[in-house]
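A protein chain is absent from this complex, but the other protein chains hold their places.
Letters are used for the chains, namely A, B and C, taken in the order the chains are written, and counting of residues starts over at 1 for each.
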Amino acid sequence: MNPLRRTVLGALALLLAKPFAALAAWNEKAFGAKSAADALKNLGTGSTEASSGLVIEAPQIAENGAVVPIEITSNIPGTTSIAVLIEKNPFPLAAKFDFKDGALPFLKLNVKMGETSDVRVVATAGGKHYAATKEIKVTIGGCGG
Amino acid sequence: MRLLRTLLCVAAFLASASHAQDARKEIQRYQQMIADGSPVELFELGGEELWKKPQGPKQVSLEKCDLGKGPGVIKGAYAALPRYFKDADRVMDLEARLVHCMETLQGRSRAEATKAVFGNQDTPSEMEYLSAYVAGHSRGAKMAPGLSHPKEKEAFELGRALFFHRAGAWDFSCASCHGEEGKRIRMQDLPVLSKPEFARPVVATWPAYRVSNSQFKTMQWRINDCYRQMRMPEPKFVSDATIALNLYLAGTGKGETYRGPGTKR
Amino acid sequence: MAAGPMKIRTTLAGGFTDVRVLMTHPMTTAQSNQPLHFITNVTVKVNGKPVIDAEISQAISRNPVFSFRLKGGQKGDKVEVSWLDNKGETNRIESAVV
Partner (left out) sequence: MKFSLFLLAFLWTTVWANDVQKVLQRDFQARGQATMDRVIQDGVQRVCTETGDKPPAEVAKALEADQMKTIVFPSGSLIGDWKRGERVAQGGRGLQWTDKPGAPGEGSCYNCHEISPAEASHGTLGPSLRGFGKVRGTGPDMQRYVYGKIYNAKAYNLCSQMPRLGWSGTLTEEQIKDLVGLLLDPASPVNK
């Protein structure tokens, strides 16, 4: 296990001990899952089918993993939620957005990536779940010191 | 953050040299996208607050500060810096002028005004916020630093000499890294800052937000950090040497439309 | 800079309203040797009615920036974005569509 993973795990364990439910809804189990599959299961979106109606716009190479811009558009009619997962992050689930009447299923966000990884996006529409993935390579430039 | 950086450092991504061209294009796309989603405006907002906040023994704001276009005029001021200021009988860049206004308008001591000029990600400095605010008001203006007054000419020439001056524990000059076309340090392209075509896009995008450390950085910091990596002692904040170098770069890159504050890797 | 300023821009585009919002927040992960401190919930409301509810994690970059799109919209519509973090801190910003 790499040190990043270990420290994040330790800190999350501490965090999960706090009475989080007192605040707003936050799916501890899904965000605490260590694999994309577990996270999706905890979101209730376990089985997905691939869809070309789900478009991920992102650079193939991110110069810096601290800020990786991703733009997501769902052209699937009736999309009510979009979840973003970074497969190789210690905790893959990065965010989940619920769209109500009045919002379009579109979003742009910046995520952190610990290493080169697939980014998986899962959209829910009419009770079904659709997925799309895109690999983003991560490097860092500049002087080492 | 250091740990993440270290991890990222070992992440290699180019399968072969034939992909280098595609890689470059994708990195440009990345840079475009991070610029679109940059939190730079937060720093402009923070700077506006500080600009208007009464401070120092005199409890006045900086709103009457003369950045070269008259008291209180911010629009286009950054694009015309560095320049000679008669009241101080000195060529000044933005940060030097801000310190001057803090001393003369707000009655603050130089030591107090400059005690923490380079902030960190948790506490950005007053200078960084103010630089973001002032520079943001030059968007769309042509870069036209002062190059006609004898002291401006003198500073430009000193800046050029500094640029090519080799010294320090590793024998570097600025040109050691920024002197030859088409070179990189690690994956980072190195602009030949003595040539207008390379200097122009650089001066048009500083100061800048750096996503690698989530910090807003000024030109004074940029020069300071280059000298650190050159294994030189530290240039004093807003010293004549730093302003001369700044004017040399700004003068070499003049004519470009300002589109900062930028967002960098 | 916890709970620092926010900034929002809401503009009418072709058939939808573009919302761009910036938040000042450290979004710390554990390896920074600081306590884990990140925004957990983001809500977007139009004229008081929630239209987007988001749950987010520490994998969102420091000083988060989001863009959303709202159906239709007209000048003067009030768009409000608020956040809540894992320490219970909150912030909100409102803007009228231009």
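Keep this in mind: contacts are C-beta pairs under 8 Å (C-beta built on N, C-alpha and C of every residue); 3 or more make two chains touch, one makes a residue touch a chain.
Since this is a predicted model, take the numbers as computed values, not measurements.
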> Among the options B:Tyr30, B:Phe43 or B:Phe172, which residue touches the chain absent from this view?
Replying inline: B:Phe172
> Looking at B:Leu162, B:Val192 or B:Val211, which makes contact with the chain not pictured?
Replying inline: B:Leu162
> Among B:Gln28, B:Asn213 or B:Ser239, which one is in touch with the chain left out?
Replying inline: B:Ser239
> On chain B, what residues meet the omitted chain?
Replying inline: 9, 12-14, 158, 161-162, 164-173, 176-177, 180, 182-188, 190, 227-229, 231-236, 239-242, 244
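Operating definition for what follows: only the chains that are shown with their structure count from here on.
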> Between B-C and A-C, which chain pair is linked by more C-beta pairs in contact?
Replying inline: A-C
> What whole-number Å value describes the gap between the mean CA coordinates of chain A and chain B?
Replying inline: 35
>> Roughly how far is chain B from chain C, centre to centre by C-alpha average, rounded to an integer in Å?
In response: 29
>> Suppose each chain is reduced to the average of its Cα coordinates; what separation in Å results between chain A and chain C?
In response: 17
>> Quick check on chain A: which residues sit in contact with 2+ other chains?
In response: 3-4, 7, 66-67, 71, 108-110, 112
> Counting only residues that touch at least 2 other chains, which ones in chain C make the list?
Replying inline: 29, 31, 61-62, 64-65, 67
>> Going by the contact rule set out above, which residues of chain C touch chain A in the complex?
In response: 16, 29-31, 35-36, 40-41, 44, 46, 49-62, 64-71, 84, 86, 88
> Which residues of chain A touch chain C in the complex?
Replying inline: 3-4, 7-8, 10-12, 14-15, 18, 20, 23-27, 31, 66-68, 71, 86, 89, 91, 93-104, 106-112
> So in the complex, which bits of chain B are touching chain A?
Replying inline: 1, 3-5, 7-9, 11-13, 22-23, 26-27, 29-31, 33-34, 36-37, 184-188, 211-214, 229, 265
